[in-house]
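Please read through the structure below; I'll follow up with questions.
One chain of protein is taken out of this complex; the other chains stay put.
We just call them A and B in the order they show up, numbering each chain from 1.
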Amino acid sequence: MSQQAHASTGTYLRIAAILVIVTLIEVGVFYVPAFQPVLVPVLLVLSAFKFALVVLFYMHLKFDSRLFAFLFSGPLLLAVVVMIGLLFLFFGAVRVRAGA
Amino acid sequence: MKTWLTTTDHKRIGLLYFWTAVGFFLIGGLEALVIRAQLARPEGIGVSAEVYNQMFTMHGTTMVFLALMPLSAAFFNYIVPLQIGARDVAFPRLNAFSYWVFLLGGLLLNASFVAGPLFGAAGLSVAPDAGWFGYANLTSRQFSPGPNIDFWVLGLQILGIASLAAGFNFIVTILNMRAPGMKLMRLPAFSWMTLVTQFLVITAFPVITVALVLLMFDRFFGTHFFVPAGGGDPILWQHLFWLFGHPEVYILILPAMGIISEVLPTFSRKPLFGYTVVVYSGVLIGFMGWGVWSHHMFSVGLGPIADSVFSATTMLIAVPTGVKIFNWIGTMWGGQIRFTTAMLFAVGFIAMFIIGGLSGVSHASPPADLQQTDTYYVVAHIHYVLFGGTMLGLFAGMYYWWPKMSGRRLSETLGRWHFWLTFVGMNLAFFPMHFSGLLGMPRRIYTYGAELGVTRLNEISTAGAFLLGVAVLVFLVNLWRTRTRGELAGNDPWQGATLEWATTSPPPVYNFTVIPRVESRLPLWATEHHAAMAPLPATPPEPIHVPGGSWWPLVTALGVPLIAVAALSHQLWLALAGVAVVVAGIYRWAYEPFEV
Partner (left out) sequence: MSQGHATSTGLDNRKMAFWAFIGSECLLFGSLISTYLIYKGKSLVGPYPHDILNIPFTSFSTFDLLMSSLAMVLALAAIQRGDMRQGKLWLFVTALLGLVFLGGQVYEFRSFVHEGLGLTTNLFGSTFFVLTGTHGAHVTVGVIWLLTHWVQALRGKLGPAQAMTVEITGLYWHFVDVVWIVIFTLVYLLQ
């Protein structure tokens, strides 16, 4: 099946530029001490943004069938939820653990 | 012979899975009989503790990975393309690859029984011996220095590759290769449950792959992922294993639920009651199955919050399961019941699975589970759901679909013997285990003292287990005799509703002379809204292209155990050779002119 809308070369270049700029911002935020308190949320948001750009535009998911989006985002969501669950289990409220 | 080695036909691959799985089932059964012979008496001294550990480990590993899953795969392979009105699966060569990798993985795992001398071991057998769930840090190199666990780690990774490949194949097949008019909500229930199962496979198997890789690194390269002395936490293994392990039990049960969702309607001459609800319940079970894993870890000390959360999710998952049971009963209610052997097994499934489900719900309560866990109460639960559930469901499938696959009916007389011996045998074997477990008999012990007071219970269990062995023999006799003496089945011996019954038994290589257009969920039955589908022509009106075979799936598959053997023998060149075989196989496969 041929894709419907096609991003142009210009769009791809613009996305690439945004990706570079966001990466520079991330590194900048990392080095500027004033940003330390908000480091985690800022970096998570920025990297999620880059992730989304690559998936939606370079992997063409924005223009393709929703089934593909489901095949990807279902397991992705599962992985994220499981990761968060594990982090809670290991770093959550104080609990007694034998050994270790 | 060559055509079997190069086959890409889903029907042949299904038969290959079937016979191989039956073989492994027999091996797993023998392992069970050794266990039961040992436990018949307190202070039984049939086998040493070391051998006993190998027996229960291999029994569990074999039954789960080499018997139950491949038996289900036999039906995925043979039946699903027929039910959806396709000529084959989406990727026939990948399908063959899955089978060969499974066979080789199973052979590698069982080779450990005789590989001892190659490793300078004291005895003949270096079979895995740390339980089918291989808890860390018993499985560390420190506490399991020999090659036993290496066989386990490598063998399971190989099997994982087979399952994953099949998972992708069947997801695409079911979504993309349905006959015209077969909307998803017209899919037969078995095909639906297969679809859900494959999604569970492709999401759960990567997790155990990571767990096994981490363990492999600990054992081979000296990392400390699960070694406390290096900061590692053995509990991480349990989390990773059960994150896989719980979805795995739904992988084990959903196909059988799918089978009886076909058998019950056919032999009640009534459509599945609440098809939509049954389908959605299956999907819901798939999702919710991811939220319960730590109920296997209630005794580990996760804390009250974690315990409560997992207790709640576990109790909740009983709901969609229970819903299905009511739907199955509703299917039979008011129907014209024919108690064929397949139907006996299907009804048996419902009864036995309810019992297994009830013990499961009791496990959902952490305080209750603290007494039950690691005792024979759990062994009772497992076997009611996996034998009383999955295995009875698979037997139902065998009696139901054997005529389609072989062209002959299995003997109903022998079938009845098989069923009743099985039913009595399994209840004798496993029901007493509820009691022996609650009386304090732990799992995975090679003997017990008479003072525990479980001797009589164990005797009964052992008698039941041997009765099951007799039942299996009856079944094997049935299979063997019908090869030549079975009654010819014809296209549709049971007046079934779904597409596999529209073609010959066995089907021609191209499955259907014409791909039918599907107008309803029950194409072959006349309903109020739809006439029954017209019979397909006896010969194809146009020539049908059938892809030939290919050597490359087998060749590529052969490279995989080479890598494993290289790891076992610490030969880098062999690993590189294995990789080379895999890579070369893939290239030849990719560039082979193969028209589906």
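Brief remarks on what is shown
Note that in this section a residue touches a chain if its C-beta (ideal position, glycine included) is under 8 Å from a C-beta of that chain, and two chains touch if they have at least 3 such contacts.
Quick caveat, the model's predicted, so the values are computed rather than measured.
Check B:F225, B:F267, B:Y400 or B:Y446 against the missing chain and you find that the one touching it is B:F225.
When the full complex is taken into account, the listed residue touching the unshown chain is B:F91, out of B:F18, B:Y52, B:F75 or B:F91. Annotation for subunit A: contacts to the undisplayed chain at residues 1, 6-7, 9, 12-13, 15-16, 19-20, 23, 26-27, 30-31, 39-40, 43-44, 46-47, 50-51, 54-55, 58-60, 65, 67-68, 71-72, 74-76, 78-80, 82-83, 86-87, 90. Contact residues of subunit B toward the unshown chain are 90-91, 164, 167-169, 171-172, 175-178, 182, 202-207, 209-211, 213-214, 217, 221-225, 230-233, 236, 240, 243, 587, 596.
Just so we're on the same page, only the chains that are shown with their structure count from here on.
Separating the CA-averaged centres of subunit A and subunit B is a span of 36 Å.
Across the complex, subunit B is touched by residues 67, 74-75, 78, 82, 86, 88-90, 92-100 of subunit A.
Residues 175, 199, 202-203, 228, 232-235, 239, 243, 290, 294, 300-306 of subunit B touch subunit A in their complex.
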